[in-house]
Every structure is written in structure tokens, then in C-alpha cells.
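Heads up, one of the protein chains got dropped from this complex, but the rest are sitting where they should.
Order of writing sets the chain letters: A, B and C. Residues in each chain are counted from 1.
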């Protein structure tokens, strides 16, 4: 895997950080905050995992396959949690998480073959 | 500052992480590694600082002004260090660092006014 | 500054991450969640900043003075926010934040002299 092959995944991770952290901040401002506990936690999990994945890909980590596989799992779990709500920032978040999960799986599978 | 105002700076930080970490990996492969010690260190400093700034901006941190000001300093110091070498990945790195420093200063000044 | 001089500050940062993240998780489980919005945000800010400071000190970053000064500010702001509540994990958090701020200022001042 070269720098170029990671580009889509890096972009998808950035969009996912942005959507999850926006969702986190927006949720913390809502009236009915108590319903959103688990979602707030997952947004942070996902944003932190994606930031870690970006750093790993850009430094061509020998653990990119494992890190991106884990990132895909976290993104999918976050999309599932988001799917329980009906807000606009939810839909953006679900979309960003699922796209990120997809590209992370592609990178993970391609990187695993090369090791 | 809203999510939209940070967008250029977030993109510039991502490009800077990518350029610095690529430069880091490339330098570690070079024959004349010993000349590049300080640069290798600075590349990592800069990549880590930019990743921190991205997370701070996306979660609308109340410390965005301070974090982005510090990020601008680190980017400028890295560009200065890079300027001592003559490789292609240096030039990319200098350009990415200076662009990132510029947008970080803009965000920092705008955010400081709003607090 | 050598590795040894950072040791107390690194330990204080770790205790602060632990107290802030415990407070974050505990707050998200509370009944009266809505009152705790700002605190939840600050806990995350502080934990992330302290983690960044630990990495910077352990890698003997040339920016330790600036990073630890900023960390001290974030810790003090978090202690102030925590001071508005009356829970056990608040008191632990305030204590950890103030201790961390104090050692961060010491490191920052000592490091600034050396540069």
C-alpha cells in the first residue's frame, strides 16, 4: 500500500471525525439529553478511533490492517447507535460512519495481503 | 466560529499531517539518515499537533484559539527545519506547513475575538 | 529538562486523565444529565489535553513549555467548571486538575528557561 491507496480512507475518516464530533456537540446542547447518553459516548469513541487511524495511515504504520479493521467495527457500531435517533446530524453521522467503515475494510484487506 | 468556518483549517491540518508523516517515513528510509535527525523529530511534532488541532476544531473546543495558535508555531518551526534540506518531500512539507500555519492563525484570531 | 524532571508532571497528567474520564463516564450515567452538559465537555477537553502533554513530555518535545502552559490553563478551567457541582467524582476531579495544573506550570516555566 502506498500513500495514494490510503487517500480515500483518510478523507472518509476525516469526514467521520467531523460528523461524530459535530453530533457530539449538538447532542450535548439538546433538551432531551438523557435519551442521548449512549450516542454521545459512541460519537467520541468513533472520532478518537478515526483520528488514530488517520495518523496510522499517514505514517504507513505496519499495523494499518489491524487498526483499520478495528476502526471499521467502531464506525459500524456508531452507525447502529445513531440509527436509533431521528435528527439531521444523526443521518449525516450514519452516512459518514458507514462510508468510513467501508473504506477502512478495503484498506484493511488490502494491507493484510501485503504483509 | 461555527463548523463551517473551521473547514479550510481542518483540511490544511490534514494535508500537513499527511506531508509531515510522509516526510518522516521517507526520511527514515534515506541513506544519509544522520543529517535528518532533527527533521524527523519535527515531522512527528507537527503531525501530532495537527491531529490534535483537528480534533479540537471538530469538537468546537473552547480552547480552539490557543490550540490553533500553538499549532501555527509548530508548523512554522517545522517549515524552517525542512527548509534546510533539498528533497521533493521537503518542498511538499514546507508548503503544507506554511499553508496550515496561515489558516491556523486565521482561526486562532477569529476564535479569540468570539470568546 | 531531562526525563526525570518531567516525571511528577507525567504522573499528575495521568491521574488527571483518569479523574476526568471517570467523571465523564459517571456524568453520562446520571439522572439529571442536563445540568452537566458543560462539565461533560470540559472533562473530555482536559483528558485529551493531558494525554497530548504526556506524549509531548515523554518524547522531549521542543514545545513542552507551550504545551504544558496550555495544559495548565485547560486543567484550571476544568477545575472551575467542576467546582459548580457537588459530587464525589467532582471533588476527585478538581483535586486532580489543580495538582496537574500546578506541575504543568512548573514544567512549563523550567522548560521555557532552557530553550
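Operating definition for what follows: contacts are C-beta pairs under 8 Å (C-beta built on N, C-alpha and C of every residue); 3 or more make two chains touch, one makes a residue touch a chain.
Keep in mind that this is a model prediction, so the values were computed, not measured.
A.B. asks: For a quick check of understanding: of B:16, B:40 or B:67, which residue touches the chain that isn't displayed?
C.D. replies: Going through B:16, B:40 or B:67 one by one, B:40 is the residue touching the chain not shown.
A.B. asks: If I consider the whole complex, including the chain that's not displayed, which of C:8, C:55, C:73 or C:102 touches that chain?
C.D. replies: C:55
A.B. asks: Name, in rising order, the residues on chain C that touch the hidden chain in the full complex.
C.D. replies: Touch set of chain C with respect to the missing chain: 3, 10, 14, 17-18, 20-22, 24-25, 47-48, 51, 54-55, 58-60.
A.B. asks: Given the full complex, what residues of chain B touch the hidden partner chain?
C.D. replies: Interface residues of chain B facing the absent chain: 25, 28-29, 31, 33-34, 37, 40-41, 44.
A.B. asks: On chain A, where is the contact patch with the chain that was removed from view?
C.D. replies: Residues 41-42, 44-45, 48-49, 52, 55-56, 59, 61-63, 66-67, 70, 73-74, 77 of chain A touch the chain that is not shown.
Just so it is clear, only the chains that are shown with their structure count from here on.
A.B. asks: By residue number and range, which residues of chain A touch two or more other chains?
C.D. replies: If we look for residues of chain A contacting two or more partner chains, we find 25.
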